[in-house]
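Right, I'll just put the structure down here and ask away after.
The complex appears here without one of its protein chains, the remainder shown in place.
Chain naming follows the written order as A and B, and within any one chain the residues start at number 1.
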Amino acid sequence: MVDGGAEKENCEMTPYEVFQLLVFPGLTLLFVLAFFYEWIDRKFFARLQNRYGPLYTGPFGLFQPVADFVKLLGKEDIVPLACDKLVFALTPIFYFALPLTALFVVPISESTGLIAFEGDLIFVMFIFTMLVVTVFLAGWSSASRFGIIGGVRAALEMLSYEIPLGLAMVGPAIAAGSLSISAIANWQSSHLVWSIFLQPIGFAVLIVGLLAELEFVPFDIPEADTEIVAGWRTEFSGRKLALFKVGRDLELVLASAIVAALYLGGAQALGPIPAIVSFLIKTVIVVLLLTFLRAVFARFRIDQMTAGMWKYLLPIAIFQIVLIQFGIGR
Amino acid sequence: MSVVREALRQISRRPATRQYPIEKAKVASGFRGRPLWDMKKCIGCLLCQNTCPSGAIEIVGKGLACEIKYFLDRCIFCAQCAEICPVKAIAMSEEFELAGFDRSKMLYWYKREPQPKP
Partner (left out) sequence: MKMGYASTIRVPFGPQHPALKEPENFIFEVDGDIVVGVTPRLGYVHRGAEKAFEIRTYVQNIYLAERVCGICSHAHTTCYVQAVEDILGAQVPPRAKYIRTIIAELERLHSHSLWVGIAAHEVGFDTLFMYTWRDREAIMSLLEEISGNRVHYAMNTIGGVRRDITSEGASKIRSTLDAFEKRTKEYAKIMQTERTFLKRAQGVGILKKQDAIDLGAVGPTLRGSGVKNDVRAGDPYAAYGEIPFEVISHEGCDVLCRTIVRCEEMLQSIDMVRFALDHIPTGDLRVKVPPAVSAGEAVSRVEAPRGELMHYAKSNGTTKVERYKIRSPTLANIPALCKTLIGSHIADIPLILAGIDPCFSCMDRMAFIDSKTNERWIWSMEELKRKTVK
């Protein structure tokens, strides 16, 4: 674990740290988790609709997300003539790199993340915001009507859900007295209680806010495929689209990891069960919950969503914070 | 709320998808598949050729010695030929997996068996 506070004589990393960064719980594990969670999402979504989901590629269709990714890498990358070429080429890379960066501060295989410092919760909130800025730039730079409308809708969505999302994430931080995700997770394990039982309203607000962040139905307005083709992703194809797909899966891993760390106790070893297994179980439950909510609702309209968020979700989130201030949920 | 109940109920049910082509569909009797000619009964009256809406039947020759060319890629499976044949020489089979890449393979040429010399 790299200690960001202490000064080091030389900036060399030990081989173990390189292994941690690149393989476990670093990049390789995160990629595997991204594809695995996409498979869970698609399979469960299909089963709720009484159909099979991915079936033929690999056992039970496990390799379908990988197959889709590899297929997209091999397709032609069409760049519109009128687009802003630099931004058009950079946004997929940012969209894919930002969740990876945020995942380093979340505890995955140990009770603290690879990097932990006071305030890394704010860092993760910043990453969420930057993701939406990237989405907006992706839509804007593609110089297509559908892209522009999609990008503008994504920005408008962010203005609505960002404050409730932030408040829901800050609730456990107030209870734990620290702004570090790892410290919040450790507080829950040391006090033998999970924040979800102390602050269930905050959990609900966080789930709704994450549905909007991840652009799941009922909030998949920026990429509403029956209205604006593919929204901000319309003009991307080939490798760029592959990066967007992987970026979305990594965002799903990040969202479920954040929920697990803040409200479900994080990656804590329960007796003989190692921390990584407990992390997997908790995040899979969160993914199943998000997929279930995705299946049972219709899509909102952007003005209905904005109104609903400001009229209902924000007061509920504030109410939760007020409850915490009065000592309930500490 | 009824959607939530419905959705939860589906998890335990077997998916409704038929795993084609591993499981094949069983078609109903009376299904209008590819028509089959029985050349022993055919009298060469040309009625099927004249009535076919898409020109999928061509008759070569005349009368009891005629041969029938059936173009699968033009057929619309309406069974009008089967209905109008006066000797009921045409029957609609149950074949429906008829897609292919090569149009030249979609010509079925029904010839007569050579008659034994008296």
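Here is the rule we use: contacts are C-beta pairs under 8 Å (C-beta built on N, C-alpha and C of every residue); 3 or more make two chains touch, one makes a residue touch a chain.
Treat the numbers as computed from the prediction; the structure is a model and nothing was measured.
Across A:His191, A:Arg239, A:Arg299 or A:Arg330, the residue that sits in touch with the chain not pictured is A:Arg299. If you put the hidden chain back, the residue from B:Ile76, B:Ala91 or B:Leu107 that touches it is B:Ile76.
On the side of subunit B, the interface with the absent chain consists of residues 2-3, 6-7, 16, 27-32, 51-54, 76-80, 83, 92, using the contact rule stated above. Listed for subunit A, the residues touching the missing chain in the whole complex are 48-51, 145-146, 149, 217-218, 220-221, 224-229, 295-304.
Following the convention adopted for this analysis, only the chains that are shown with their structure count from here on.
Subunit A and subunit B have CA centres that are 54 Å apart.
For subunit A in complex with subunit B, the touching residues are 46-52, 55, 292, 295-296.
The touching residues of subunit B, counted against subunit A in their complex, run 3-4, 7-8, 10-11, 13, 15-17, 19.
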